[in-house]
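In this view, the complex is presented without one of its protein chains, the others remaining in place.
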Amino acid sequence: MSLVDWTLDGVLAALLPLIAWGVVTAASLDKAIMLFIVLGFVSALAWARLDAIDVALVEAAVGSGLTGALLLSALPAIQPRLRRPSSLARRAGVGALLAGITIWLGVTTLRLPARSGGLAELVCENIEQSGALHPITAVLLDFRGYDTLIEVAVLLVASLAVRAVQRPRLRPGRRGEPTSEPLASFLNLLVPASIVIAGFLVWEGSHAPGGAFQAGSILAGCGVSLQLTGERPALRMTLRVRAALVLGLAVFVALAGAPLLRGHDLLDYPRPWAGPLVFALELALTVSIAVILVTFFPGAPDRPEPPARAADSP
Amino acid sequence: MSGTTPWISWTILAPLAGATLSVLVARRAVPIAVIASAATIVSVAATVGQVASAGAVSSAAGAWGAPLGITLRADGFGALMLATFGVVGPLVSLQAIGRRGGPRARRFLVLWLFAWASLNALALSADVFNLYVTVELVTLAAVGLIVVERDRRALAAGLRYLLLSLVGSLFYLMGVALLYAATATLDTELLGERVTPEPASWTALALMTAGLCLKAGLCPLHAWVPPAYTSAPPAVSALLSGLIGKAPYVVLVRLWVEVFPGSLGGGAARLLGALGALGIFWGSLLALRARRLKRVLAYSSVAHVGYLFLFFPLGTAGAWAGAAYVAVSHAAASASMFMAVEVVERSVGHDMLDATKGVAHRRPLTFVALGLAGMSLMGLPPSGGFVAKWLLARAALERGEWWWAAVVIAGGLLSAGYVFPILRGAFAPQRRSPELRRAPRHAELVSLSLAVVALALGLIPLRLMALLKLAGRS
Amino acid sequence: MTLQELAAAALLFAGAFFFLAGAIGLLRFPDPCTRIHALTKADNLGLGFVVLGLAVEAPSVVLVAKLGVIWVLVLVSSSLSSQLIMGRAQARAPRTDPRGPT
Partner (left out) sequence: MSVWMLYGAAAIGVFSAGVFGAFGATTHVVRRVLGVNIMGGGVFLLLVASARRAPSAIPDPVPHALVLTGIVISVSATALAMAIARALSVTRERDSPAPPRDEPPR
């Protein structure tokens, strides 16, 4: 390792906790959210340095991009009255606790075994039999596919719960300010570009960094942009949208259940077919993930409702 | 697995498939949910049967097996939890089916199916990271259930529960990261073999335990419990207090019994036991002071979480049986009480303690239910609660640690203090009959059947104990 | 050190210089207009030089093409976002700035 590498890693590693600290101590919420987005991008850099390209991609798109957009778009709608400064005693208590945790965890971490390949070798040995040639896709959709099955259920439940708490009135996207000319032409370019990039990422996922989550979040980013700019209204729960929402989980459950009918274990794909099956699963997941992530956004940014409106609960 | 029918996997896939389908075909959500529930009950019964006859059953997802893949394993404890979820949950969900349609009932059913799938997955998972994912699914489904009616206080309670729960999960996940870094496996059985007493392991244990205690609502961390249990719709409170509240405890038991058996009965375990004892006293005292029925029940749940934690300092098979029995009997009794309170609230219009005055004559089924379930909460023979507390106290005396037994007995006396007023008000003679609104008949029946389950648990303990012994780990 | 490597290094340094200048400008300039001006220099020129520097060393034509696509995408998004930011800043200026519209 050269001096340049060390400097780069050192700067990144020092920046991460500093930015994180900046987020939690920022004076205003806007600033905190902005710094949070910056933190996401710096983490993505750190992960690229650690050879975790897939994680960097998802972090930049989902962890930083979509989460940041979620927070920013909700901020005007959340009344500042929810804010109550915590007491000095609480801060001091948490601070002391925190110092303890940090030192303790730091020491523990540094005393972990310095060299360990983890399960890397085992993954490499078995990758030929799995449904994908890219190790991370193989882990996500085959070796630990059951985790991903539950995770897709988590996404769907979150989407349903988000829908359930939204007032019906908030659902149709309100057109905000008129879209400016350059923005409109950018959005025209965005849709085809995202579809191409997403398709590319799904295809790459079978043998290189990329896959359903990366592709789905790119598509979702496109959908969210259209929605937040008021270009498209928020999704209505038509049959087609519901079908897109559940497609990924439905295919996954079917792939998990089919082997059971033949007396095998769940998710035990018939080995010669594993590749095509995993690819089909990736396509279905891409669609569902994109639509689910879009449903996390309730439409154009809104302001608190005027108090005069009547309750809409029946 | 070879030859046997893979029922264990169906206990997760059946409710998941039902939930998926009922999102798609929203109009037919109720019949789909009924069919999926029936299929799940059959799978659960078959799995429990397999465990009872042949011992622990397991299935390796994707046929990979640990350490590369994830294993589902049903041992005695897992089967017992499956059975609990499979008896109490469908009974409670009957009230939504009984309410017949409506978007609220549909949303409830879909979220319940997801919650059920995740609870079963949690009871069966033998992988610490997979446990994290299932716990998150349990949490999100639970929050969805709490906020489903969009009541303002329920929204606030749901948000609080969600945020605290996430913090708990991330402490747990930090522990998982440390364990994996130290041992290169996530499978509980392999972890049990590979974990050595070094800083990383006990730090992981501490982080995971702290996170799970927060999620379980162990005493000093219980502040989120009463708002969530009192502002959610009653059927949801029944599920939360009866089933979902037990989920973090199940993970905790897996962790301590399978990965860190050496820590049972040690200093940290004593601390957990002491916090449990504190929870029993504090929860019961608050329940004594509460004036709303739902608050009484919520604080009673806090106290019962305390009993569950008495297992850790004792660490014997007998104590384990006792704690598992507390979990099962409290699930039935508490769910029954919450459903009965729904009937009272709907009949009288509120749930103050005096709401029960003179209602017994008009709603006899509900008050039989309240009485039977109350017996179990108090631990009077021959209820399930009695067996549970008796097992715990006996385990404590066997180890010569009489003070835990004293805690159990004192907790029982205190619970009598808050259960009796409910019943006394109800059966008090009344000059004129109070005006009652119409109350849902099916809620009464659900409450009564759950109370009967709680009572029956006291009559058939030996069969269940045999199931638990099969696990034979501790 | 070959000529190729030398050229790459020079281009990368040039890119880094523009990024540095852009960052200093963002911190030191007084109002949104000039700040945006500083930023776009970093995005367009700085990234352009970095991409060129990497392209000189790139082992395949496909990689050069990908680098070019990245540059174009960043150009589009940065010009769009600076346009949006300025639009918003101008809309707000009369109310927030006592010296009147800029």
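Labels A, B and C are assigned to the chains in the order they are written; within every chain, residues are numbered from 1.
Methods note: contacts are C-beta pairs under 8 Å (C-beta built on N, C-alpha and C of every residue); 3 or more make two chains touch, one makes a residue touch a chain.
It should be emphasised that the depicted structure is a prediction, and the values quoted were computed from it without experimental measurement.
Peer 1: From the touch rule at the top of the page, work out which displayed chains the omitted chain touches.
Peer 2: Over the full assembly, the chain not pictured touches A, B.
Peer 1: Considering the entire assembly, which residues of chain B contact the chain that has been omitted?
Peer 2: Touch set of chain B with respect to the missing chain: 129, 133, 136, 139-140, 143-144, 147, 150, 152-153, 155-156, 158-159, 162-163, 166-167, 170, 173-174, 177-178, 180-181, 290-292, 295, 349-352, 355.
Peer 1: For chain A, enumerate the residues touching the unshown chain of the complex.
Peer 2: These residues of chain A touch the chain that is not shown: 1, 5, 9-10, 12-14, 16-17, 20-21, 23-25, 29, 32-33, 36, 39-40, 43, 46-47, 49-52, 54-55, 58-59, 62-63, 66-67, 70-71, 74-75, 77-79, 81-86, 90-91, 93-95, 97-98, 101-102, 105-106, 109-110, 112-121, 123-124, 135-136, 138-140, 143-144, 147-148, 151, 154-155, 157-159, 161-162, 165-167, 170, 213, 289, 293, 296, 298, 304-311.
Methods note: only the chains that are shown with their structure count from here on.
Peer 1: Which chain would you call central, comparing Cα centres to the global Cα centre?
Peer 2: A
Peer 1: Express in whole angstrom the distance between the two chain centres, defined as the mean CA positions of chain B and chain C.
Peer 2: 56
Peer 1: Please compute the C-alpha centroid of chain A, do the same for chain B, then give the distance between them in whole Å.
Peer 2: Averaging C-alpha atoms per chain gives centres 31 Å apart.
Peer 1: Among all residues of chain C, which ones touch two or more of the remaining chains?
Peer 2: In chain C, nothing touches at least two other chains.
Peer 1: Taking the complex as given, what residues does chain C use to touch chain A?
Peer 2: Interface residues on chain C, with respect to chain A: 73, 76-77, 79-80, 83-84, 87.
Peer 1: Provide the residue numbers of chain B that touch chain A in the complex, in ascending order.
Peer 2: My answer: residues 1-3, 5-6, 9-10, 13, 16-17, 19-21, 23-24, 26, 59-64, 67-70, 72, 107, 110-111, 114, 117-118, 121, 127, 129-130, 133-134, 136-137, 140-141, 143-144, 147-150, 155, 174, 178, 180-182, 184-185, 198-200, 203.
Peer 1: Mind listing the chain A positions that touch chain C in their complex?
Peer 2: Where chain A meets chain C, its residues are 180, 182-183, 186, 189, 193.
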